[in-house]
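This report refers to the structure that appears directly beneath it.
A single protein chain has been omitted; all remaining protein chains appear in their positions.
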Amino acid sequence: MIAKTPPMGWNSWDCYGAAVTEEIVRRNAEYMAANLKQYGYEYIVVDIQWYEPASISHAYNAFAELVMDEYGRLLPAENKFPSAKTAKVGGGCETGHMTGCNPVGCNSVGFKPLSDYIHSLGLKFGLHMMRGIPRQAVHANTAVKNTNATAKQIAQYNSVCAWNSDMYGVNAEAEGAAAYYDSVFEQFSEWGVDFVKVDDIAREFHVGELNLVRAALNKCGREMVLSVSPGPAPLREAEYFKANTNMWRITDDFWDKWALLYEMFERAEQWARHAGAGHWPDADMLPVGAINQVYGDDERTKFTADEQITMLTLWCFMRSPLMIGGELTKTDDFTFKLLTNINLLEMLSNSWCAKQIYRRRFKVEQPLGFGGLQNAQNVDNPQGEEIIWFAPRKSGGYYIAVFNTGEETRAITAELSSCELRGEYEAFDLWNKTRFVINDSLTANVNAHGAAAFLLTAR
Amino acid sequence: MIAKTPPMGWNSWDCYGAAVTEEIVRRNAEYMAANLKQYGYEYIVVDIQWYEPASISHAYNAFAELVMDEYGRLLPAENKFPSAKTAKVGGGCETGHMTGCNPVGCNSVGFKPLSDYIHSLGLKFGLHMMRGIPRQAVHANTAVKNTNATAKQIAQYNSVCAWNSDMYGVNAEAEGAAAYYDSVFEQFSEWGVDFVKVDDIAREFHVGELNLVRAALNKCGREMVLSVSPGPAPLREAEYFKANTNMWRITDDFWDKWALLYEMFERAEQWARHAGAGHWPDADMLPVGAINQVYGDDERTKFTADEQITMLTLWCFMRSPLMIGGELTKTDDFTFKLLTNINLLEMLSNSWCAKQIYRRRFKVEQPLGFGGLQNAQNVDNPQGEEIIWFAPRKSGGYYIAVFNTGEETRAITAELSSCELRGEYEAFDLWNKTRFVINDSLTANVNAHGAAAFLLTAR
Amino acid sequence: MIAKTPPMGWNSWDCYGAAVTEEIVRRNAEYMAANLKQYGYEYIVVDIQWYEPASISHAYNAFAELVMDEYGRLLPAENKFPSAKTAKVGGGCETGHMTGCNPVGCNSVGFKPLSDYIHSLGLKFGLHMMRGIPRQAVHANTAVKNTNATAKQIAQYNSVCAWNSDMYGVNAEAEGAAAYYDSVFEQFSEWGVDFVKVDDIAREFHVGELNLVRAALNKCGREMVLSVSPGPAPLREAEYFKANTNMWRITDDFWDKWALLYEMFERAEQWARHAGAGHWPDADMLPVGAINQVYGDDERTKFTADEQITMLTLWCFMRSPLMIGGELTKTDDFTFKLLTNINLLEMLSNSWCAKQIYRRRFKVEQPLGFGGLQNAQNVDNPQGEEIIWFAPRKSGGYYIAVFNTGEETRAITAELSSCELRGEYEAFDLWNKTRFVINDSLTANVNAHGAAAFLLTAR
Partner (left out) sequence: MIAKTPPMGWNSWDCYGAAVTEEIVRRNAEYMAANLKQYGYEYIVVDIQWYEPASISHAYNAFAELVMDEYGRLLPAENKFPSAKTAKVGGGCETGHMTGCNPVGCNSVGFKPLSDYIHSLGLKFGLHMMRGIPRQAVHANTAVKNTNATAKQIAQYNSVCAWNSDMYGVNAEAEGAAAYYDSVFEQFSEWGVDFVKVDDIAREFHVGELNLVRAALNKCGREMVLSVSPGPAPLREAEYFKANTNMWRITDDFWDKWALLYEMFERAEQWARHAGAGHWPDADMLPVGAINQVYGDDERTKFTADEQITMLTLWCFMRSPLMIGGELTKTDDFTFKLLTNINLLEMLSNSWCAKQIYRRRFKVEQPLGFGGLQNAQNVDNPQGEEIIWFAPRKSGGYYIAVFNTGEETRAITAELSSCELRGEYEAFDLWNKTRFVINDSLTANVNAHGAAAFLLTAR
């Protein structure tokens, strides 16, 4: 089984958008091998537009000319990924790579050299792809490999991505549609891909094409983590995603804004029960450290330290994949410690059944209910909530986290009875690394937008 | 804390509808004390229409004349609950407490004698109430106890129950509204009520009145389990129900039909994570044994034995309250064993974090996904699903259940990896009481509409 | 055929709300007979709460005690309508017809004396009724006249008006339901009612009860205009209203606010085509002159003179009934002229097929279209529109109106071609009583919120 625990790694999007290059990928891989691999990080994922020579930011060029082969399969743009270009074999373009490739001596080896290098570092190679077939393949009416079908016959002209003009959707019922996806995964397999992020397929849920993707992956002869985007994936399709993918985005693109982090509590609460070996709800990349490098070398995450602690805590409790968004070679000390908290990271493999115990507004004027608390919903003027998460630890003990969504530091008490525990425990503070004894309840001072997390062991 | 584990008991509705009498209640209490108390059953709940002299089935009489006191509070109909009637103290009021009764000489003792008797058996007494104030109290404009307000001032004329004409809703903002609910709970407290089922308040979510109910209960000086009906309660209000009630209905009235049981899988999947000490999602009474007695002495549940096993298994995994619906004195051997499976009942206190692991259609023609399985949703022609539930056992080991919603017996295999387990375990079959050893997977033959449940312990 | 042209008259609601009395009715009738009858006004309509002794404003008393007879039929409150009270015939019942009154000696003559008086003035008598049966009739379980049924058997306990607590809806399928409505119309017939305004039946469209009302009216032996309220009646039911009623409200209560008048343009445009002999879309009473008298003798309409001219013009073009809302005896000169513009009023009988020709925003920056105009819809920042209405005059000539919804006086030109006319016409200004010649187009200076209307005759 692949992805037995939530995948960990790095993704190029948050720091380089549509402008990622081979040099960037190599140096981030080298940093990971040297510094992060020991903590479990292993995937190096090249995100969107690796086949587009001209993109230079997070923006897309409409109707951009893409590099592709004679079967309408995309190839690395060689100005961005030079190792894809091989020496001229003879005269002329022998393998027929079309638009954008230098016709003389065209003989792309694709991502094989880069993938080999990443593997040589003991890491794994991930690659992004869009649902569908390139528009330019359709307009050039390229052949579908191993078939008599052509691009025009399998393209669905009115199934187009809302935010990127590169592709047409494929009519999953058309003859040749399955063969096309097979040919893409055949190539990915040859290139040594270990992780594929399929985009424009999960929020607008294109089940026909996703079935073809799954089948092609199964046939291609190589195991790859199947990650689907963008989010939010529809909750009603949870069983499909669990059975057919390894991770699926539960949110739209996540960035370094409190409002987005705040919203994640609700999504995490709804999706956590669907986390399990081989299938993980994905809260998106961690926008930490040196993100947005494409806009300036000095760009850094706008999250406060407390917000980052909240983020890592929540991601680990819900067991989301952890994909780092920042340029790794610029990792500062705080960020490094944030990402390598081994006691917290242990949750990815050694907890289960995590759930939100409760979520309650504070500053209630008229305490209600047996616990003196009240409705967190239908709140016109929320003053902040305290949120408790809990998870048994497989090898013994319990994890508990306390979040404060309010704007001021606050002493928050969690009655252990709400977790169905009672009596004395040793509490180990996972962020402050302190230990203390509690009895029937646990109180923590939690900063605004912050979190505290503990491992409880019976005494 | 009250309701630390899911409440267990008996409720009069499934067998006697709106026609329950004191004699019925007493004999069921006696049976419970003698036969079921040792298994954890303790609540004897008198359901709707105890104040209506004329109701004789599950039907309601529109605009029925109800028995009430001078403050618009309902009293037991003495033809149904004779112990409520006391000796005449002075002159007048010989016919009991009818509309607008003269307070001089009016001296019902209400449910105090019956409650005392139930307590003498070591059991607890539960009572049903409708949201609101009796229509006839409003039309008689009775006083609200301890206030200058009257019934007309607190009644909301256009807030009426859709299925019963007894009450007007109360305008929670009106002066006297809180005092009215206080007066009702004062009386319930005097009567020795231990469990109150508040109806017409959870599906149409009347939060204003429910806040008043909660506050009145808090003030009344007696602990009572607060159960709210009917269902389905809105999932988005989960945190409110957890904070303010002890159990809330997650379904409309549940009866002995497979379609209703089948639907419960989805509700259980959504609500299970909200079960916890003090607050339990309520899948409604168990329509087992001698239900529907009001239509004939020989009436019995129409559920098959396998369906009943499925029901008990699902209720215990999700930790629903267990309220028996049948006439207890007619309990047959099968039903008795069903209700007293101590290994299964142990789940109510000794499991946590139960969740559905997956739900998958079988008979797939074109296997898809890494597990050869596919989408359970959007299915026009389902041929049955296999459903796996899992829960760690607090004191060690794991519970696993396998359900078959199809129409034929089926060998179902659960890979332990789907539960994040591996290796050798002893499996104890909770229904067949057999033991065997498994390694990495568990296979069970499960009848149509049936279930198998196991306790796994590491070897 | 009744209501061959749109009914004209006076209604008590705008000036006296739920506090109308016989004295008020008589003096308004007298004024009408002396001053307005010659212009076509003839209906004197007593609106809601004539059976409620205690109402004193536009507000309703919840659960008010109503005056009714032994069959649950409402009777005039004698403190408000003293002529309804007759000499005591025998023993008992001195206080008039209250709940559960003893039929012996009970002998209200209802509205007969008042109706006779109104008829003696050459006018017609209108009366309001609510859908349903009085709550107190239900709680007293009165008999339904000429049947064995009782009020409880025909009342629908959960069909209640959203804004008034007097009645329960009637279950149209119940035995006795038709007989109940028959008995009400029998009484209305005896009282000499000529116009009945049935309330709580048109917006929430209670077709079952409205069918019973229609049938009862057909059987009762007296012609009455059937007017249904409140609005907005659903447009999709236009054919029903045309076939079964004489007028139906197309709007919620209309008051002296520009926003409400502005909205009426859209409703008028949609409904005008459904106006025809016997069936008229009703834009509600005209809140002119001395309205709101219940709040002070000096209260007057807040509409400007221009807005009132707009209102009368629009009502007459669409051929709405004209029911005056103000206390007639306080009619000032402007209001009198407004209401008695015979050239405009002629439209009620001598125009047909009126329609809005167009409605266009002005102050367009980028003129579009063959007429240099553009979309009136989807406008975030409307700066006013010019609106043209047109109607052929049956006996020759054409009516044309020009409205200015903007905030400044504006010269508005209507090309006659937009009305499919061309050439020379004499234009008679219906409000200013001037005459001039036009050729192919007509230009008028129209005040803010104002209107101009013309009769065109070919030269």
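The chains carry the letters A, B and C, assigned in the order they are written, with residues numbered from 1 in each.
The criterion applied here is as follows: contacts are C-beta pairs under 8 Å (C-beta built on N, C-alpha and C of every residue); 3 or more make two chains touch, one makes a residue touch a chain.
All of these numbers come straight from a predicted model, not from anything done at the bench.
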| item | value |
| --- | --- |
| Neighbouring displayed chains - absent chain, whole complex | A, C |
| Residue of C:109, C:215 or C:260 touching the missing chain in the full complex | C:215 |
| Among C:360, C:410 or C:449, the residue in touch with the chain that has been omitted | C:360 |
| Which of C:246, C:308, C:405 or C:447 contacts the chain that the document leaves out | C:246 |
| Residues of chain A in contact with the chain not shown | 62-63, 135-136, 138-139, 141, 152, 155, 157-158, 160-163, 165 |
| In chain C, positions touching the absent partner | 1-2, 4, 207, 211, 214-215, 218, 226, 236-237, 239-240, 242-246, 269, 272-273, 276-278, 352-353, 355-360, 366, 368-371, 373-378, 391-392, 394, 417-420 |
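Simple rule for what comes next: only the chains that are shown with their structure count from here on.
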| item | value |
| --- | --- |
| Same vs different contact residues, chain A with chain B, by half of numbers used | same |
| Chain B-chain C separation of Cα centroids, rounded to whole Å | 53 |
| Approximate Å spacing (C-alpha centroids) for the pair chain A, chain C | 64 |
| Junction residues of chain C - those touching two or more other chains | none |
